[in-house]
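Moving on to subunit A:
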Amino acid sequence: METLILMILGIVVAPVLGGLVSGIDRRVTARLQSRFGPPILQPFYDVAKLFGKVKVINNFWQVFCAWVYLIAAALSVGLLFAQSDLLLIFFVQAIGAVFLVMGGLASPSPFSQIGAQRELIQVLTYEPLIILVFASIFMVTGSFRIDEILNYDQPLLAKLPLMFIVLGYALTIKLRKSPFDFSTSHHAHQEIVKGVLTDYSGPYLGIIEIAHWYETIFILGICALFWHTSLVGVVVLLATTYFAEILIDNTMARMTWRWMLKYVWSVGLAMSFVNLIWLHAG
Partner candidate 1 sequence: MLKMTPTVLKNLFSKSSTRMYPFEVREPFPLYRGELFNDIDKCIFCKKCEIKCPSQCITVSKDKEAGTGTWICDPFACVYCSICVDVCPTKSLSMAPNHRKPSATRDMIEQVGKLKVPKKKKAAPKKD
Partner candidate 2 sequence: MIENMKEITLDAVVGEASKMKSDGQRLVALSCTQLDADNFDIIYTFDKELVLTNFRVTVPKGSDCPSISGIYFAALLVENEIQDQFGIMFNGLVLDFGRTLYLDEEITTIPMCNNTKAMTVKK
């Protein structure tokens, strides 16, 4: 019962938090660029407006995929709040990723298609890293269950500092931030317009936007696990991490996915090995 309440709580609270985070993100980004920036609540206005638009679709499977994407994202956040199994949560989240790709592929627009392919490559890049992060958490705490992990008495950050950086890579990709913003061009649109989202519009774009808020919270939630022992620690950790993300977004050019695949895999794997071997040795 408690689990259920937590889960519902998560599902309700997460989009609000996610929207706020995204509003703050936009404001801070603007300030970094010496702009005044939009109001903090801007993301909510945006989504509300999207829901007020006329529905136009290109292929009705897109509607289906958008919904499933949202639900999978919400469910993964719910499971996260319900302190379920990390891997399971991640696989549930992968449902969303797969359906996002399918939705992109359903539209014949070449930009959508390319976006979907790139999205896949992003999934390909971050998924092993996240699984490795989870495995490393397992190696430290002996469980994949969040409730068990929370019983561990030290901040994971102390044992898995490099894994946290590896998670940072995944975070950058999931948050669609430069240098890894290829598939949807969340902040810019130079290469492929809006990538996977090109042919979504109106309410369906709104759905995806909300799903994205869930994903932000999902990934921040996982970051929070690295300093679960103190609430202050969590807040500090999340704030610095997110600020670092914004900073990176604003101080780097977008790279190419080929570079990403090579670089992130090699650096990510190397860091994981170092960290895990150190863990074994220590």
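Remarks
Note that in this section contacts are C-beta pairs under 8 Å (C-beta built on N, C-alpha and C of every residue); 3 or more make two chains touch, one makes a residue touch a chain; residues count from 1.
Candidate selection criterion: all candidates are chains of the complex that A comes from, given by their letters.
None of these values were measured; they are calculated from a predicted model.
Within this complex, the numbered candidate that touches subunit A among 1 or 2 is 1.
The touching residues of subunit A, counted against candidate 1 in their complex, run 28, 30-37, 247-248, 250-252.
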